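Subset of chains shown; positions unchanged.
Chain lettering (A, B and C) follows the sequence in which the chains are written, and residue indices restart at 1 in each chain.
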Amino acid sequence: MSREGTVVRDKAGFLERRKDRRLGVLTVLVVLGLWEAVGRSGWVSPFFLPPLTQVLLSGWEITRSGEVFSHLAASLWRIGSGFAVGAGLGVLLGVALGFSQKADDAIHPLVAATYPVPKIAVLPLLILWLGIGEASKVAVIGLGVFFPVAINARAGVRNVDPLLVKAALSLGSGRWGVVRKVILPASLPMIFAGLKLGVGIALLLVVTAEMIAAESGVGFLILSAADLMQTTRLLFGIMLLSGLGLFLSWLLGRVERKLIPWRG
Amino acid sequence: MRTVVEGVSKAYDHPKGPQTQALGRVDFAIEEGEFVALVGPSGCGKSTLLNIVAGLLAPSTGRVRFHGASLNGRPRTAVVFQDLALFPWRSVEGNVRYGLEELGVARRDRRRRAREWLALVGLEGFEAHYPHQLSGGMKQRAAIARALAVDPGLLLMDEPFSALDAQTRMDMQLELSRIYEATAKSVLYITHYIPEAVFLADRVIVLTGRPGVIREKVRVDLPRPREERIKVEPRYVEYLERIWGLVRGVGGAAEGTGS
Amino acid sequence: GPLGAEPLRVGVLRLTSSAPVFIAVEEGYFKEEGLSVELRFMKSAQPVAVALAGRDIDVGATGLTAGLYNALAGGLDARIVADKGRVWPGYQLVGLMVSNEAWDKGLRRIQDLPGRRVGVTQIGSTFHYMLGRVLQKHGIPPSRVRVTPLGGVKNMMDAVATNRIETAFMVQPFCSVMEARKMGHRMFWVSEHLSYQIAGIFLSGSVARQKATALSFLRAYIRGCRVYYDNCLQRVDGKEIRGPAFDRVMDTISKYTGRKPDLIARGLNYNDRNGVLLAQDIGTQINWYHENGLLQKRPDPAKIVDTTLVEKALSQLGP
């Protein structure tokens, strides 16, 4: 070996995370650029993949007319309320199932059995109970969000270090204190992964929900464009939904970083 | 508060293979205001016993009872765990405040008391740090502050000073001794460092190897308050040697002779 | 390509109105033309157009929706060539059902519709069109009625039956079923107000250009139409006259649609005996869709409709 010897390099350096936003913007731009290129190349019929610029143009039209904002507002309201209800109940049930083996024994099979029931099939029942208006739409979104949040919260709770629960018990916590002060924070990373999944599902389901008796909404925009085979409008609707998804997951990320400050 | 351990034993199940008999039958009492130290070889069931007394583990046989006046505004027991079990999502101060919150101490008092205890264990300036940002010894001191802060009737400590350097350890022993003498709480104290057991305790219980049973209970008749100079007194050294002998008599390191 | 040994792929829905296609397959008419035909079953009109554009099928047989016209205007290479079902006087295919509650509150005539909701499957669907045209005939502006997409016929029936919506369209035999079970009331049959080319056969551009293949296909198809018409649709003084092969036709339809023969018999839709398209109605449809903002560009009817192929096939077949 050389006189210099071997200098020790930091093998664990990659554990330190330094976020670089520019990269993400770059990839998204590259994908959008590719889309434009493919759309213009003529490889695929513009009927399926019109170039990005054309999609933006058609989007600009309905933006200028203000139509977009009423769609956005309607959907945001449905997504927001559905998400709030579904995520709230999901966290509650998930934590309960993770915490109490009895509750889990009783209810988990039911959850596993009802989870794969297609939401489209449940809609008629929901309409029967809740009417054709907003309530059934919010309920469908809520149902969709409920499952990933509940399943992740349950797994998160089951994953909590029992030693920490013991520490809390020894410091005088009751069951409820343990749940609130140990189990919830300890399973937050997993609950947040569930919430992120829930956001995506809420956005997906807004399309299902607006299949029935909707007169506005991004989902309505997408569905009616799909039915009418107006591809540019359809793609603009999808872009709106993606944009909403990005925005909501950014928002969740911020909340997460606020609530989980103990990891770097 | 008087604590009575009656015929307690513990066997752990093991899915593949036989049970582990961790602890044989043990009987003893911790009198009100008594400081009992527990020594014994690694794996003889000390932590197991402590967890049972804390009500965090069900014994296989026997039971633990508390006698005595109800404790106003303070919990029956508090534990310093061998594995510390600090809450990673709480700052050092937040960890110490935990028990105070559960006791319903007013918000302002919680903060003041938490900071007082942290200063006592030498952690001022680290209140806002999270556990993963502390050194091993600092984590241990944070865990000690957390348990002391709730002022329990019975303090259960599982090798609380094992990660401290000699100097800090001596300082902490003196501090603990002072606190004990001032508040007259009961203490059950696990240590593998016999001089510490003798220095701190009113009684030293020596366990055999796994499954641990009581080999001997030794009353330590040294004057209080205990101060550093006690360590050169002949009676102190006598106790040391006697307990050393008892521990050695146990045989091989992790090999219990049973009973 | 559709020529040679390769089968002609036909995208079709499992509906009674596809009966001529099913008959032509079952009776071997395609085979007699030397065509091997492969049916590709789709769930709705939209994927038929998508499959046509993706060259997954060569022939489509489904409803004429705004979506199809949009696709044609957007460059889908296909021609509408033949009839595949009409709303026709005297034949009851589609009705407007009123919920019991609304009916009891006096919603009984078309003039009562303004301000109420009318359930359709989708925006731009044939139901949407029928509603628009019926209203137009009665001088009611379309904006005064709340068109409510419900996604599918099952949802439409459920919504009416549970009084969740005032009115919705329904197809036979379920109009009769609903009336019989007191799940709602029928306001009118669409055919009382409208003659309408509701569905068609369309060929992909390449098949349409391969005249020989196209004519073979249409000849076999028209023979299917005739069998269907002669056995199922004949009327004398408004009374049904069933042909000798009626049961056989019912069995064929039942085989492909999964519906029970007696239910099918209650909801037979009208197909032209010779598969002739109501060409001028296509123009009317395009106009209406365009006026109501459901078509962005108006496709040129002359370019998307081709009636000459059927005429040629008919002249070859004889009466």
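Here is the rule we use: contacts are C-beta pairs under 8 Å (C-beta built on N, C-alpha and C of every residue); 3 or more make two chains touch, one makes a residue touch a chain.
These numbers were taken from a predicted model, which means no experiment stands behind them.
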Counting every copy in the structure file gives the formula A x2, B x2, C x1
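Just so we're on the same page, only the chains that are shown with their structure count from here on.
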Intercentroid distance (Cα basis), subunit B paired with subunit A, Å: 47
Averaged-CA centre spacing for the pair subunit C and subunit A, given as whole angstrom: 40
Inter-centroid spacing, subunit C versus subunit B (mean Cα positions, whole Å): 84
Would you mind listing the residues of subunit A that make contact with two or more other chains? none
Quick one: which residues in subunit B touch 2 or more of the other chains? none
Quick one: which bits of subunit A touch subunit B in the complex? Just the residue numbers, please. 161, 163-164, 166-173, 177, 181-182, 185-186, 188, 260, 262
Would you mind writing out the residues of subunit C in touch with subunit A in their complex? 46, 49, 53-54, 65-68, 70-71, 74-76, 117, 119, 122-125, 146, 148-151, 154-155, 158-159, 162, 164-165, 294-296
What does subunit A use to touch subunit C in their complex? 45-48, 120, 123-124, 127-128, 131-132, 211-215, 223-224, 226-231
